[in-house]
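One chain of protein is taken out of this complex; the other chains stay put.
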Amino acid sequence: MPTVAMVEYEQATPEVRAIYDEIMALKGIDFVPNFWKTLASHPPLLEEVWKGLARAMAPGRLDALTKEMIALAVSATNACEYCIRSHTAAARKLGMDDQMLGELMAVVGTFNRTNKLADGYQVTVDEQLLRPGAASAPLARASRRRQDRALERKAQRSAKAATRSPRRRS
Amino acid sequence: MPTVAMVEYEQATPEVRAIYDEIMALKGIDFVPNFWKTLASHPPLLEEVWKGLARAMAPGRLDALTKEMIALAVSATNACEYCIRSHTAAARKLGMDDQMLGELMAVVGTFNRTNKLADGYQVTVDEQLLRPGAASAPLARASRRRQDRALERKAQRSAKAATRSPRRRS
Amino acid sequence: MPTVAMVEYEQATPEVRAIYDEIMALKGIDFVPNFWKTLASHPPLLEEVWKGLARAMAPGRLDALTKEMIALAVSATNACEYCIRSHTAAARKLGMDDQMLGELMAVVGTFNRTNKLADGYQVTVDEQLLRPGAASAPLARASRRRQDRALERKAQRSAKAATRSPRRRS
Amino acid sequence: MPTVAMVEYEQATPEVRAIYDEIMALKGIDFVPNFWKTLASHPPLLEEVWKGLARAMAPGRLDALTKEMIALAVSATNACEYCIRSHTAAARKLGMDDQMLGELMAVVGTFNRTNKLADGYQVTVDEQLLRPGAASAPLARASRRRQDRALERKAQRSAKAATRSPRRRS
Amino acid sequence: MPTVAMVEYEQATPEVRAIYDEIMALKGIDFVPNFWKTLASHPPLLEEVWKGLARAMAPGRLDALTKEMIALAVSATNACEYCIRSHTAAARKLGMDDQMLGELMAVVGTFNRTNKLADGYQVTVDEQLLRPGAASAPLARASRRRQDRALERKAQRSAKAATRSPRRRS
Partner (left out) sequence: MPTVAMVEYEQATPEVRAIYDEIMALKGIDFVPNFWKTLASHPPLLEEVWKGLARAMAPGRLDALTKEMIALAVSATNACEYCIRSHTAAARKLGMDDQMLGELMAVVGTFNRTNKLADGYQVTVDEQLLRPGAASAPLARASRRRQDRALERKAQRSAKAATRSPRRRS
């Protein structure tokens, strides 16, 4: 039960109904989610938030699914139940399956860990990350050679590990 | 300056050096970032965090750029400077330009806003989101018709708005 | 169900009862909220937290309602259900209606968005904000003129918008 | 240094300049803050965020200073340096002095503490807070009498404390 | 109900079962907690997270109870219900009683308050905390004398307070 009375479709003013219709149409659902019925308790908030969200989620250089997965990553980091359930459902509708969700959660978990380690140890930002463009410069020859050797070594180790660890094959 | 002494490549044990090499190789950079030199103050932490990160970031159903952008969304939500700078640089290297970053930030900003509104009003999760599969069910015929009408209306409104709002063209 | 046994009024020591009485009296309620019955599982915590809260909430230069609304803004940002419900009820008792709550939530939502954008892009603090007093200096004449012109332009635009957007009148 | 190039006034398109002018006018400052010059790297984001912020901050049932103080409370809770400095400056301009800031911070500190205690002990929401209207019902006669007795006792204790605690007089 | 189907012991692959067995054995419980049955929806995540957790929680220089209490402090700060309940139960099993939990929560509450004050006022880090080793240097003679005098004064004040404050005896 939210802390204000929700505005049902039947009670809504024509302006609010027009937004409700747009929400259902754009999301392809046949009910008005509680989130929007709650914001309608203060119509300017409903309008502002819905318009902003519709603009941000319109496919651009990033496609709709990528945007929903980013929305889910943010919501998981903020631990917002409503938002997690809503964006999980929306992303599934756009094609996210359990494995994709698993990979997404693996990334969310990993960086919530490293974020706290970087802050917890007060790691200094690398000069290379502050020099504009520097971090994205093409690798110097020496480092390329080192990279090649390292990748080779890693591939060899992985090959060995695969022969003795049955789960690596799954 | 971190709260522990960093372990430079030259001082490192062979085990730590092997991880440093792998980091530079996999990330395609020719320096060991401060983050890893700091974690090396406790070698089991360096190993555990690096291995976990490498596994989570390996391309799978989600590609490397999508994963970096999710990492950036998490880091922005947590306000971790080191991580924001690091993942912005990494995503740029994989092709993210200013517009893609802008779209990403628009999504991050939007859902940090809605997350707090959903929690701030204590919005109840919609029953439809809790029924397994329900939210992703194909739209019933009635709602489809409503959706079509709404999309039509919206397109008409947008067309009108475009004729009077010069910024829409940009 | 909290993770410790709550201390009911009847079981409480005289010292704890005295605090319970004070809580009910100051808040004008006729029950001891679960929060305090839970803290009473460790009486020094009950005393410390209650005394501190009573001091912080005593009207001073900020009135009681403003303080409750700030408490609600903090609780929404932290997504603390208990606190959101408790401070919404307390603020309503002091006169907050749905529109005031809507304006409060609009501010909470807006700045949770801008906070993450400022951090997400690692925006540098303006020199003007770091010079003591500078940012609050009276506007120079030139900027005043620019301000007047801009406000005028904005008012004109708003007037035009009002004539074509029916919802602006609500 | 932000992670994108800022757009200076001189380089900006007429549309972006119009927004810059509006920002300086509405805020009464004679420079474009870095925040907005950064968002201008993605013009739709600049427009969306500025319009939304201007709408949310327009005085309504809550006055401009109250809104700035709520913005500061949110920013402090999120630990956003840019935003803390910006909203502190803005609130000072509107009349907030050190004591008001002190009272605001006391409230922010208090509820960041209680938020974590309510969550940390998993305190159950009181039934009275979930019954609509119940928590704001006028106090029953019995509880009023208890309240009167408690306030009396408290006043007596305070009077005694004042005679022996010199700091209370400051 | 989690957002994915949990994997029950009976349905699990031999690899997943082996992890389930290890979890129950190491935690000394006779059921597989929902957390792990949920992660099993993406087996690499289950394995990575469980192995990492087991390594981090293995007693080292910090004992198991201290580690569980730190886990609880983190979970309370993040307001993660599942984690709070799980780590409270685990810490109780290792000997944490209500008073220890009360002291732990007092610390968690205290520093969630001071964290926000330090950030909210943008307190500058003391030079002494940045000079390596300086803050932990033995006290100079002058400061020692001041410390002795202060502690003496405090002890005298506490003694007086104890004679007039009955709650100090509880």
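We call the chains A, B, C, D and E, going by the order they appear; numbering starts again at 1 in every chain.
Basically, contacts are C-beta pairs under 8 Å (C-beta built on N, C-alpha and C of every residue); 3 or more make two chains touch, one makes a residue touch a chain.
Since the structure is predicted, the reported quantities are computational estimates derived from the model, not experimental observations.
Student: Could you run through the displayed chains and say which ones the absent chain touches?
Tutor: So, taking every chain into account, the missing one touches A, B, C, D, E.
Student: Looking at the full complex, which residue from D:A73, D:A106 or D:V123 touches the chain that isn't shown here?
Tutor: Of the candidates D:A73, D:A106 or D:V123, D:A106 is in touch with the missing chain.
Student: Return the single residue from A:V7, A:L65, A:A90 or A:M105 that touches the missing chain.
Tutor: Residue touching the absent chain, from the options given: A:M105.
Student: Touching the hidden chain in the full complex, which residues of chain C are there? Just list them.
Tutor: 1, 5, 44, 48, 52, 55-56, 130, 132
Student: For chain E, which residues reach the chain that was dropped from this view?
Tutor: Answer for chain E: residues 1-4, 18, 21-22, 24-26, 28-31, 33-35, 38-39, 45, 49, 52-53, 55-57, 60-62, 66-67, 69-71, 73-75, 77-78, 80-83, 85-87, 89, 92-93, 97, 99-100, 103-104, 106-119, 121-126, 128-130, 135-136, 139-140, 142-143, 146-151, 153-154 touch the chain left out.
Student: Which parts of chain B are in contact with the chain that was left out?
Tutor: 3-5, 13, 15, 41-45, 47-49, 78-80
We take it that only the chains that are shown with their structure count from here on.
Student: Spell out the chains that contact chain A while also contacting chain D.
Tutor: B, C, E
Student: Centroid from C-alpha atoms only, then distance chain B to chain C, rounded to Å. What do you get?
Tutor: About 29 Å separates the centre of chain B from that of chain C.
Student: Using mean C-alpha positions as chain centres, tell me how far chain C is from chain D in Å, no decimals.
Tutor: Chain centres of chain C and chain D, defined by C-alpha means, are spaced 6 Å apart.
Student: Show the residues in chain B shared as contacts by 2 or more other chains, in ascending order.
Tutor: Within chain B, residues 1, 52, 55-56, 75, 77, 79, 81, 84-85, 99, 103, 105-106, 108-110, 112-117, 119, 121-122, 130 contact more than one other chain.
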